[in-house]
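Every protein chain of the complex appears in place save one, which is left out.
Here is chain A:
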Amino acid sequence: MEPYDTATVLTRVLTSGVVMSIEKNDRELPGLERALKKLTGRSNAVLVNSYTAAVHTALVAQGIGHGAEITQPGLDDRTAAFLAWLGVSVRDGSPATFDSIGVDGGNAGRLRELAATGAPALVVNLTGLGFGPAAAVLTDDPKAWARGERLKIFGAFDLRTMWTQEEADPDLVPGVQFNYRLSPLVAACVRMALTKAAQPAGAAS
């Protein structure tokens, strides 16, 4: 993205005064969620603050935790180390527990095509767009989405209601919870970059 565009987006969000992920009236995180759902054709999105946070979320979303074994083809060493730290053992092979794609300025316009994969959870690493560590997990399973959301906050529901832990769903008792929340400022920049990349050639200003 051009520096002018980044500056405009950041200044717009700053002027609104809403820069925290836990603000009720934040519009940037829901905006990026909508964009990612549209671009990937999945019905639910969990935004997080790094690729490893997304891998963690993709597992927790499927109820996979310490002591479990999964199949996953072609893991890189760094992700394998992270899964070992989570206590999840991995057998090389299919089916994939999660699919993973890395988005950058060169391929952002092909996200729809890249996202045409079959695993129950899709990890989209957005760090390559240049706004710092950022990622998302896309899934069609609303229960998986709810589990994933719960990992990244402290509490029981979503960002807007994280200040209460009143339980509504006994299957979703929170275990360890990490603050994997993405800044609305980063989300706004990512959304702008994805939107521009998705425009037909010649339409971008």
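Structure notes:
Here is the rule we use: contacts are C-beta pairs under 8 Å (C-beta built on N, C-alpha and C of every residue); 3 or more make two chains touch, one makes a residue touch a chain; residues count from 1.
As a working rule, contacts and distances are computed from a predicted model.
A chain of the complex is left out here; the name its UniProt entry carries, from "Pyridoxal phosphate-dependent aminotransferase", "cytochrome-c oxidase", "Anti-sigma-K factor RskA" or "Peptide ABC transporter ATP-binding protein", is "Pyridoxal phosphate-dependent aminotransferase".
In the complete complex, the hidden chain is touched by one of A:31, A:65, A:102 or A:120, namely A:65. Counting over the whole complex, chain A has residues 3, 6-7, 10-12, 14-22, 49-53, 64-68, 77-82, 84-87, 130-134, 154-156, 162-167, 173-186, 189 touching the chain that is not drawn.
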